[in-house]
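A single protein chain has been omitted from the complex, and every remaining protein chain is retained in its original position.
Entry: subunit A
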Amino acid sequence: MQEFANQLCENRQFGFKMTDSKYFTTTKKGEIFELKAELNSDKKEKKKEAVKKVIASMTVGKDVSALFPDVVNCMQTDNLELKKLVYLYLMNYAKSQPDMAIMAVNTFVKDCEDPNPLIRALAVRTMGCIRVDKITEYLCEPLRKCLKDEDPYVRKTAAVCVAKLHDINAQLVEDQGFLDTLKDLISDSNPMVVANAVAALSEIAESHPNSNLLDLNPQTINKLLTALNECTEWGQIFILDCLANYTPRDDRESQSICERVTPRLSHANSAVVLSAVKVLMKFMEMLPKDLDYYGTLLKKLAPPLVTLLSAEPELQYVALRNINLIVQRRPEILKHEMKVFFVKYNDPIYVKLEKLDIMIRLASQANIAQVLAELKEYATEVDVDFVRKAVRAIGRCAIKVEQSAERCVSTLLDLIQTKVNYVVQEAIVVIKDIFRKYPNKYESVIGTLCENLDSLDEPEARAAMIWIVGEYAERIDNADELLESFLEGFHDESTQVQLQLLTAIVKLFLKKPTETQELVQQVLSLATQDSDNPDLRDRGYIYWRLLSTDPVAAKEVVLAEKPLISEETDLIEPTLLEELICHIGTLASVYHKPPSAFVEGSRGVQHKRLAGSAGSGESVESPDAGSAAGASEAPPAVIPSQGDLLGDLLNLDLTPPTTAGPPPPPSSGMQMGAMDLLGGGLDSLLGGDLGGSPAMGAGFAAPPAAMPASFSAPVSSGLDDLFDLGGGVGMPMGAYSPPKTVWLPAMKAKGLEISGTFARRAGVIQMEMTLTNKAMSVMTDFAIQFNRNSFGLAPAGPLQVLSPLSPNQSIEVTLPLNTVGPVMKMDPLNNLQVAVKNNIDVFYFSCQYPISMLFVEDGKMERQVFLATWKDIPNDNESQFQIKDCHLSSDASSSKLQGSNIFTIAKRTVEGQDMLYQSMKLTNGIWLLAELRVQTGNPNYTVCLKCRAPEVSQCVFQSYEAVLKN
């Protein structure tokens, strides 16, 4: 043995020092040859040693399948140890050598008849592990016998074997009637046989949600409860987990089951305890609350839960994750046990973080002093994450327990004095929330906060600070200076900060209009003109319009009283919580996710619900029909709009979504036109027939998106002059294809960042993306889907991400698109909503594509046709745009535009002004006619667009500008 171990060590060293090729050619061949000889040796001992060597090589990952026949020859032996080794080998390689595996069948069948029950069981156990069809066929008869074997050891092994066989060939198991035999075993005299039968049936039932396989009725429940007292700890877990799926008929039955399960709470095995807790938590729902027993039960639950915290750290973690759920469902159970959740200095970090979470949940007026003292200690610890969470916890205590707010604020101020950067930032973020909960109470601390302005480098803290300055601008003398200092680096800030800064400055302006006019103009132009972010631009425009049309209304809107924030943050959404309570002790309760979020295939798709306390006797399981993609089962009630959108995206359902965002209510400026757009205008967009529907788009003086241009209303505050700047609302568009922009920030997508752009290459529209994995785990299984959109853009093939994306890796993907997908008008027209799925979740984002991408190559119109069409299109459909600061000659422009399939048909020069007549055609057949006026010496160009579907004009115009300027 020792010698052999040395050999093993040697092998290992080789394996790790040399790389593949060398290793396989030289050492291996000789070794295999030697082993072959030894395996065929006459001496038993030598044979056994050889098999051991083979297994050792197998463990290290070497391929020893070449020895298959020689190893199988060793199978026929009465030496049990040797036999087990051969079986181990078989389980590993039989699948790759199915034909040879057949050689083993006879021995298996013979072994199943062996007088020694250990050997019979071994044979049937191993046979079930060999996933080769031919062997499976031979397995049925021996298995049938073993299920009825006189020895319990063989029966308990055979019970598990049915589950194995079901995994290989479910149909076969049903046809052979093994399921009925398995059901019979629930009444077996031996507790372990019962436990294994229950385990096997439960697993099989999971893949047949409707089969009623585990026909749980009071009689079987009684049998299970009897077996519960007698079987091994593991068996008790199987039985308890199975019991949890039962729905008692009434509260009396519920109580009697609870009474028989409670003794399990004293078991040394934590899993038994947790499974018992699960059964009790579930069945308690059925008990009337005024029942004495209900109170007794509640009291009985606390001590075992606390005891779980003295288990090993890994189990503590599982227990804490579950306690977190239990505390949310039934806070009364542990309300007096705050102290046990105090963090110990030597706890592993994962235990510390979980304890902290539970401490906050249990915090109440009664214990808040203690809790705060603890939290203050934690805020001086080493681990950054933990410290941050502790600081945040102090803020949450302030919000939760009003009486403590004052003490919390002063504690936070003490912490700010430490000047530890991340502590200060975290404190500021929570103080903002405290301000929101208790307005006009703690403003005296603002001065201290402002002192730390310079040290803030995290977006969340910066945004919080800006919010505070804006909200209390009237009390801060130099609010304008403070905000202005942020404005300098506006474009380098994150969106969160930009949005907050915009709002804060508008608030400031409304409060102190005289001194801050310049500032507000500056921020509005930064937000609307220089930003690529649609959210920011939209918000900028809204403020702009509000300020310019009705400052009083603006005041009412912007300085409106804010709703108070709620006390309990990050509670798990109730339906999910109910489901998770039904999964206490399992992985779902550790992840706080429904099983469907991390389990593949049909397993775990069933959603479990708690039964109502009225004892309604409804079915506990509501199997969810036909949803193959587990991910699409994301808890719908949490983010309803997303859920709907998702359904829409994945099923390509053709009915318009009801709640999801796509057509947002038209903004006031374009009400009339918008109505029309949805009616006749859309037809023409889709039809693309030049001759058709001339009656559309009646009221379209100004295209919808050109909002600033329509603000000619006289406004007293000298804002007028700003508005004609609004010409170049910059879409993210470049010459041919705009530079990549971040579509999906990693923050919003659990670490997946997507940036991308669109391009038209050789007549094919392409979406070019960079996927970056900023998470810690590998990402796989990427897929993409578009929502219906204006031009029917759809992926022409699947997303080609062949290798898994490891952490910190980026990958470039090009996705060819076609335009045959379903159509729905979007706003803006070129908006595209995308869903990307990976192994972690489904994520949504929207992006805008340059419409020039849709200009087809044969978009050059005949001169005559052009003239006729130009005349034919009513003047109402004509729109005009200015392109500023363009320094190209007319010819250069023409060739540049031609690159993007905008074709110049004719050129005319009148009084030093070049007029270029151009045409282009969209993928859906709509023609666009344009007149481009270029005056030498004047950097401002004018574009006149005529089209039967005037709503595209704005997009086209943007494309013009983007193409010309890049």
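Methods note: a contact is a pair of C-beta atoms (placed from the backbone, for glycine too) under 8 Å apart; a residue touches a chain by one contact, two chains touch by 3 or more; residues count from 1.
Keep this in mind: contacts and distances are computed from a predicted model.
Chosen from "Interleukin 13", "WDR54 protein", "Cysteine dioxygenase" or "MHD domain-containing protein", the protein name that UniProt gives for the omitted chain reads "MHD domain-containing protein". Of A:Asn106, A:Gln365 or A:Thr380, it is A:Thr380 that touches the chain left out of the display. The chain omitted from view is touched by exactly one of A:Pro595, A:Pro738 or A:Pro850, namely A:Pro595.
Considering the whole complex, the residue from A:Leu587, A:Val813, A:Ile905 or A:Cys944 that touches the absent chain is A:Leu587.
Of A:Arg131, A:Arg388, A:Lys774 or A:Lys860, it is A:Arg131 that touches the chain left out of the display.
Within subunit A, the residues in touch with the undisplayed chain are 1-2, 5, 8-9, 12, 16, 52, 55-56, 59-61, 78-81, 84-85, 87-88, 115-118, 125, 128-129, 131, 151-154, 156-157, 160-161, 163-164, 167, 190-193, 196, 199, 203, 229-234, 237-238, 241, 260, 262-264, 266-271, 273-275, 303-304, 306-307, 310, 312-315, 317-319, 339-340, 342, 344-346, 348-350, 370, 373-374, 377, 380-382, 418-420, 583, 585-591, 595, 598-600, 603-604, 776-781, 804, 806, 839.
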